[in-house]
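The complex appears here without one of its protein chains, the remainder shown in place.
In this document, chain identifiers A, B and C correspond to the written order of the chains, with residue numbering beginning at 1 in each.
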Amino acid sequence: MSKGRVCLAYSGGLDTSTILKWLINEDYEVVAFLADVGQEEDFVEVEKKAMALGAKKMIIQNLQKQFVEEIVHSAIQCNAIYEDRYLLGTSLARPIIARAQVKAAEENNCQYLSHGCTGKGNDQVRFELAFAACNPSLKVIAPWRMPEFISKFQGRQDLLKYAAENNIPVSSSPKAPWSMDDNLVHCSYEAGVLEDPDHTPPKELWTRTLDPIDAPNKPYEFSIYFEKGIPVKVITEDKKEVTDSLDLFKLLNKIGHDNGVGRVDIVENRFIGLKSRGCYDTPGLTIARLAHIDLEGLVMDSKVRELRDQFVTQAWSRQLYNGMYFSPEREFVEIALVASQKNVTGVVRMAVYRGNTFVLGRSSDASNLYSQEDASMDSLEGFSPEDTTGFIAIQAIRLKKYGLQKQKDGESLSSK
Amino acid sequence: MSKGRVCLAYSGGLDTSTILKWLINEDYEVVAFLADVGQEEDFVEVEKKAMALGAKKMIIQNLQKQFVEEIVHSAIQCNAIYEDRYLLGTSLARPIIARAQVKAAEENNCQYLSHGCTGKGNDQVRFELAFAACNPSLKVIAPWRMPEFISKFQGRQDLLKYAAENNIPVSSSPKAPWSMDDNLVHCSYEAGVLEDPDHTPPKELWTRTLDPIDAPNKPYEFSIYFEKGIPVKVITEDKKEVTDSLDLFKLLNKIGHDNGVGRVDIVENRFIGLKSRGCYDTPGLTIARLAHIDLEGLVMDSKVRELRDQFVTQAWSRQLYNGMYFSPEREFVEIALVASQKNVTGVVRMAVYRGNTFVLGRSSDASNLYSQEDASMDSLEGFSPEDTTGFIAIQAIRLKKYGLQKQKDGESLSSK
Amino acid sequence: MSKGRVCLAYSGGLDTSTILKWLINEDYEVVAFLADVGQEEDFVEVEKKAMALGAKKMIIQNLQKQFVEEIVHSAIQCNAIYEDRYLLGTSLARPIIARAQVKAAEENNCQYLSHGCTGKGNDQVRFELAFAACNPSLKVIAPWRMPEFISKFQGRQDLLKYAAENNIPVSSSPKAPWSMDDNLVHCSYEAGVLEDPDHTPPKELWTRTLDPIDAPNKPYEFSIYFEKGIPVKVITEDKKEVTDSLDLFKLLNKIGHDNGVGRVDIVENRFIGLKSRGCYDTPGLTIARLAHIDLEGLVMDSKVRELRDQFVTQAWSRQLYNGMYFSPEREFVEIALVASQKNVTGVVRMAVYRGNTFVLGRSSDASNLYSQEDASMDSLEGFSPEDTTGFIAIQAIRLKKYGLQKQKDGESLSSK
Partner (left out) sequence: MSKGRVCLAYSGGLDTSTILKWLINEDYEVVAFLADVGQEEDFVEVEKKAMALGAKKMIIQNLQKQFVEEIVHSAIQCNAIYEDRYLLGTSLARPIIARAQVKAAEENNCQYLSHGCTGKGNDQVRFELAFAACNPSLKVIAPWRMPEFISKFQGRQDLLKYAAENNIPVSSSPKAPWSMDDNLVHCSYEAGVLEDPDHTPPKELWTRTLDPIDAPNKPYEFSIYFEKGIPVKVITEDKKEVTDSLDLFKLLNKIGHDNGVGRVDIVENRFIGLKSRGCYDTPGLTIARLAHIDLEGLVMDSKVRELRDQFVTQAWSRQLYNGMYFSPEREFVEIALVASQKNVTGVVRMAVYRGNTFVLGRSSDASNLYSQEDASMDSLEGFSPEDTTGFIAIQAIRLKKYGLQKQKDGESLSSK
């Protein structure tokens, strides 16, 4: 008799194929689920494989547009970044995937959700916290944290042996000496030879960006139009004009790819208290983020920006990294984020060249904050230089007291 | 009879030469002061000119090493950055210059300090706040904020006329259509044609970096060694090894220059409530900052980093930008900064290539935080995957309540 | 011929009466303006006096309800406090008064706004920044910062002399040896004998609260009902029930007054770089703030609260203190504030007794976050204690590394 129905996140790889079979062997019924968030995948083959292995059903959903409009746009609006370097590519996709998997489970009367994430990584946390919020009553089967599973499958050899015994087809192409995860936003590379943080990623590792040295030897120019912090149009030097949200992001990806933009290689702090090394190539988001930051310089009030930088950007980025997208605090922070963007409307002209992204200029009709007249060092209209004397004098009150105290303490600030 | 003695920050240019002469014509005695903080300058010519114009004395001080060791090192340690883009080049030099000028004034019995900063910029604030703290009893003469001065000199023509009348030599080379300020760290370009934020800086503007397209078509590799967050050694692919603090920073500048690293073009928020457009090329600090951030990834505790990023980096950067170097709050924040760096010791291997800076690898003996063993997805030593189940379950308590409340409110999180 | 029309904030006191007369003597036409924000005042007398002194018009507006609903409610929602002690009473009223004065100026064709604030205080800044935002084209006349005015009126004697010469009626009651400012929220006491921060405020100073020792010797109980963070109903032990926003706040003021609640005596940091000593009695807001904080404990998510405390409460309070109510950043923060309050609905039962405010209990139907079942130490339903083992183990990863590093460094944490 069946122990129940499991909705399994299934990628067609050796790990999740093994889990699919193992669940069936453990008397579960399995509904396989795969989200298309823009990764490289032969979806037809995955479906065939799932059904061949005994899945009751294989659900494949294209969530690319949802991904861009619900999450990537917010990431652009808040200049999201983790630990100063990582643009959060993997983390951004997780909430969209997890929510769709929960929905698939609900629609197919599953009592369980399952996934093939390892027991040391961030992704298990991101998936399961999203599951918990999206449907608190569904239970989770996480084989890579179950003693009976991990004792059975202690290494790749055990998986291959099980595959052979259970007619699980195994790809003949040799496995790369690292793990990869890709979606519309980026591809990540970690583990394997990359576990040595001093091991330089080989040239062939990067899949989403040309090596800058192989990119065209001339800058490529284009303009990004923003409305309320969201990119709404791109026009390129060869007169391509794109406005559809998904097409636009794919175009930025292509521009970034062709010109080698968006590679990072870091050691980061995982949520669960370990450090790990990751390499990421993130072409389109790298470009969009820089353009957005630049436009904010032109149109955003300085104090709003200061508060947004210190609180919203940090909080939202960390929430996404830690799998807290479906949480009261992310919902709270997102309201502030949207509020911060109301004037972020304008155009940024850009060029990419062999790994670089340069801003060539920016303009906006939405804000009166930048004024050529005001900024001019020569112009004196509407501004009295004597006012600055008072401004400085008031600021100096406190600093003079500081200087006097230092003198009194024998540590005059000018003595050094 | 003399109204007193003024220590004037004198650069040899038309503005400060006019001020020098004007002060003398107003019956002040003038001691001219010029700090060598690494800018391009013919110091001998400046001295000659000052004396020819009637200065009692010309003081030229080489503060380059002080600049690097007291300020640039702190900037590297805290990954200093203003509004996500500007590495603070001008702001960093101001405290060192201002303090030396105060000291020169004290040693030469001056009652006044003077400078040629305009009345709308940040620099007047930075200088005068530093003056106020370093010696609260000295008075400031800021001609560009004095009605009698600015009504007399309403444009460049007035300055040239005054120069002709007062035998002030004027450079025959045509003035660039923008202002520049340079020091060891960067050169800034603003005003003039750059006041249109959509005007792309022309190729010839940049003085500290080659155009990436003109840089060598091959990566250049080198390693930076850090101790407690401070760069202490650089070894290059051609076996150059430098350890002197000033030589090391100059070498990074040269590497950056030759490979087109460190250009930014932004609209920023000045302290005094205006936005302005600035272009900056900052070769060495761009490289050093990235290397330092990278090393922190390997060796710094995640929670210390989070606090440091949110608190120290933002505060220190803003303090410097706003001219608050000599302040109780900068002194306070600096103590936390130094404390944060105690394990930031190790080597970062890097490559530059046509505008890009890449990290190739990093290593450290100073910290046990990164462990290849721990990080490995395959290894299970010293770590029980079941623990993560509990970790997630506890984190999920709050999120499940959130999801249940949403269900109750008819907004189930899986319904979208 | 008239130099123009001035809308003067007029209180009827010696200072603003002198200014009124002085402006007329300087050939201005004066429209006197007085906002009723709940202060003790004989408004009829003030009007008579203004007209007698030559004002073209006297405008008196009751802004009490606006004050409570637009500002006081926000202060309650964000638990507003400055430097841990001051409930911002004066600062809260300023935006409401300033906006109404601007409107009065506009409606009466005034080109100028004027006030009697001194040149060292916060209030001049608060008024003038609000003026600047509410109507950037109106000019400000601030006599206490005008050399011609302050040289003429160097002390109280000069004011009295001018009053005698210009038929300005002077109150015969002796002036208190300190300054006071009162409104619906509080009365402030500063300057005079209070400038010695070690001088204890005399018993007769306080006007809004009984001395606790003179208050009834028995607790008085009542309940405050909140909706989305705003107090909407109070029911007292003697069955009084109030729901009107203004009546409700006045009732809390009375409860606080009668029971000696809400006195503070502090040295605070003014916006303009000086410290000053202030005493404040703030009966109703002290009670409402405590009740609100208590209810948030029951119904607000912990992470939302943490972000709100660190970000919204600090920023909003400082913005109000510094006169930045009409600013992009306050508008931004207010959106986050409102978002934070969506579940802050419930009842808090309270008692006051001789200076104390105690919470007796609280309840809410709006949130599922507190659960007696969950919280119970005895109950084991829906919660697995083993989960906590994993939670702790994961948190401990980082701390064990810390402990091991300390051991290695010869500073074992258990050695002390």
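By our rule, a contact is a pair of C-beta atoms (placed from the backbone, for glycine too) under 8 Å apart; a residue touches a chain by one contact, two chains touch by 3 or more.
Since we're looking at a predicted model, the values are computed, not measured.
Of the candidate positions C:V30, C:A133 or C:A291, contact with the unshown chain belongs to C:A133.
If you put the hidden chain back, the residue from C:K65, C:K250 or C:R349 that touches it is C:R349.
For subunit B, the residues in touch with the chain missing from this view are 272-274, 301, 303-304, 306-308, 310-311, 315, 324, 327-329, 332-333, 335-336, 339-340, 394-398.
On the side of subunit A, the interface with the absent chain consists of residues 301-303, 367-369, 374, 383-384, 386-395, 397-398, 401-402, 404-405, 408, using the contact rule stated above. The set of subunit C residues touching the chain not shown comprises 79, 83-85, 99, 102-103, 106, 118-121, 124-125, 128-129, 132-136, 142, 144-145, 147, 150, 155, 179, 191, 195-200, 212-213, 217-219, 263, 265-269, 272-277, 293-294, 297-298, 302, 305-306, 309-310, 314, 318, 324, 326-328, 349, 353-356, 358-363, 369-372, 374-378, 380, 383, 385-386, 388-389, 391-392, 395-396, 398-400, 402-404, 406, 412-416.
One rule holds in what follows: only the chains that are shown with their structure count from here on.
With angles rounded to a multiple of 5, the C-alpha fit of subunit A against subunit B returns 180 degrees of rotation.
Computed from the mean C-alpha positions, the centre of subunit B lies at a distance of 40 Å from the centre of subunit C.
Centre-to-centre spacing of subunit A and subunit B amounts to 30 Å, using the average Cα coordinate of each chain. Note: centroid distance subunit A to subunit C, computed from Cα atoms, is 42 Å. Annotation for subunit B: residues touching 2 or more other chains are 302, 369, 374, 383, 386, 388-389, 391-392, 395, 398, 402, 404.
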